[in-house]
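Below is one structure, written out as structure tokens, with a few remarks after it.
A single protein chain has been omitted from the complex, and every remaining protein chain is retained in its original position.
Moving on to chain A:
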Amino acid sequence: MARIKNMKNAKKIENPGVLLKRLMGYIMKHYGAAFVTVLICILISVICNVQGTMFMQTLIDDYIVPMLKDGSRDFSGLAHAITRVAGFYAIGVAVTLLYSQIMVNITQGTLRSLRDDLFTHMQDLPIKYFDTHAHGDIMSVYTNDIDTLRQMISQSIPQIFNSGIMVVSIIVCMLVLSVPLTVVSLAMVGIMVYLSKRIATLSGKYFVQQQKDLGAANGYIEEMMQGQKVVKVFCHEEKSIEEFKELNDKLFHSADNANKFANIAMPVNAQVGNISYVIVAIVGGILAINGIGSFTLGGLASFLTFNKSLNMPIGQVSQQVNFVAMALAGAQRIFELLDKEPEVDEGYVTLVNATEDADGTIHETDKHTGTWAWKHFHKEDGTTTYAKLLGDVEFLGVDFGYDEKKIVLHDIKMFATPGQKIAFVGSTGAGKTTITNLINRFYDIQDGKIRYDGININKIKKADLRHSLGMVLQDTHLFTASVKDNIRYGKLDATDEEVIEAAKLANADSFIERLPQGYDTVLTGDGANLSQGQRQLLSIARAAIADPPVLILDEATSSIDTRTEKIVQEGMDRLMHGRTTFVIAHRLSTIKNSDCIMVLEQGRIIERGSHDDLIEEQGRYYQLYTGNKA
């Protein structure tokens, strides 16, 4: 039962250089000046630090040793030198303070703009994106991937830069002090880097294995916790414990190894550093004692300090490189989302407020009149015509497939005049829901034409098209907000009175009044504190307040008890009154009083007509209705 999750994490980064450049470009675009300031500050801070270290030599060679020799007790020179170093140190502390504060702004600001950009871009993506990507994966971009970037921007980048400058300046200082000793030191650094790399490869291998095993164990946990009651019913406890033990033990072994090698890296680095210290001390001691290359005791002391300081930044860089690799994998997924093509809208017919003269001519107006019209500009002759918004919908030979190669709807022809109710019936996968996805252009059709009030819907601006359509879906989807605000979602500027009116129309008013805070009760977790029927009523109220001429309804199928069902049904009926309605029907009452019933099978309309017509026909509808399989 092993399954592999998190495999996407193991995906190779295609082009780290390009990614890094793009990420840095993003930071520079928003915080260019600040970022440059930070780099300058780091540079200054490192210089100050190195100045301090150099001082050790001055202290011993220029002050202590001479004073010891001539027995003078004049400390004024030393005091002067110390003040000078103190000055450097003060500058170092000040710039560090400055850049670490600026860095907070850069890091958090970049994360914020990334989040905003992600969300803004995501809102403009077509429905297809959401239908084809696991929601967990989308979420993980916002959480995990952004988190790894935080680590990288706030720590890795400044540290790598800091350490880099440090290493370079230390090496320069070492070279000034003694070339042969520098060669010895660098040789040891070489060994250290080589060992770190070997360890990193080993631990990396186990780390990947650990992630795989962790994914498998977590997947199993998730599945079993979800099915825990079934496990109980089938007395499957022991078997699942056994299965889990296997996965858990596997995880233990890979985690043990991954951690082991990660833990070993630090002491190895430290001790190689110490050995390097010994070697430098011995070689330096020999040089100093024999006075080779005018090398002094103070020089050796300074060199040894440099030697020790060299180990730390090298260790840090090798550690940060891992973080950067992880962050780049996150950045790749972030940019992938940002690069997704947004929904295109080439529509130019817009919905405007209108007044209608007695002779039927339509005039555009700024005021809210309750009458709407399509404003249609004709490119060929430069004229603008107006057509009243009525809710007349026409499908002409529509073909559609989610995947261009696999057509799921074939040659759909139908028309609905204003106020008519069209019902779709048929089995799962027959294409009922698909048709409703086309009218509002959640998906675009492959062939044929859909006309709305006589206008090809491709010419209508998507926002305006959708404004004129109301939707009540099977999955209600309420938001974390008050009941009032949830209803108001259909019309943002609705007054409280309008909200209550809509709730009354939807039959939701009575249950809302009984909630602890009435209309101000805050819903959480998709309305988890409400029953399925109540959620449905709220979504009806939401559609009612928008007052669209055309409605798309997906009736709920989940088990609502008969009484609630009646209430929901009444709400729906009132909502449908006077509107063109497309309904995916499950209930007899809805179907019976439809103007036309479309029976869908395998993406084709196989029967159409009123309830009585279809019963008489004794075809598929008759079978479904009577429950007899022919």
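The rule is simple: a residue touches a chain if its C-beta (ideal position, glycine included) is under 8 Å from a C-beta of that chain, and two chains touch if they have at least 3 such contacts; residues count from 1.
In the analysis below, contacts and distances are computed from a predicted model.
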Checklist entry - Can you tell which of "Two-component system response regulator", "NADH-quinone oxidoreductase subunit J", "Probable septum site-determining protein MinC" or "Putative multidrug export ATP-binding/permease protein SAV1866" UniProt lists for the chain that's not drawn? => result "Putative multidrug export ATP-binding/permease protein SAV1866"
Checklist outcome for this item: Considering the complete complex, of A:P267, A:G382 or A:P516, the missing chain is touched by A:P267
Checklist entry - Which one, A:P313, A:G330, A:G426 or A:G603, makes contact with the chain that was left out? => result A:G426
Next on the checklist: Among A:T369, A:S482, A:T564 or A:S610, which one touches the chain that has been omitted from the display?
Outcome noted: A:T564
Next on the checklist: From the list A:D124, A:E341, A:D520 or A:D613, pick the residue that touches the absent chain.
Outcome noted: A:D124
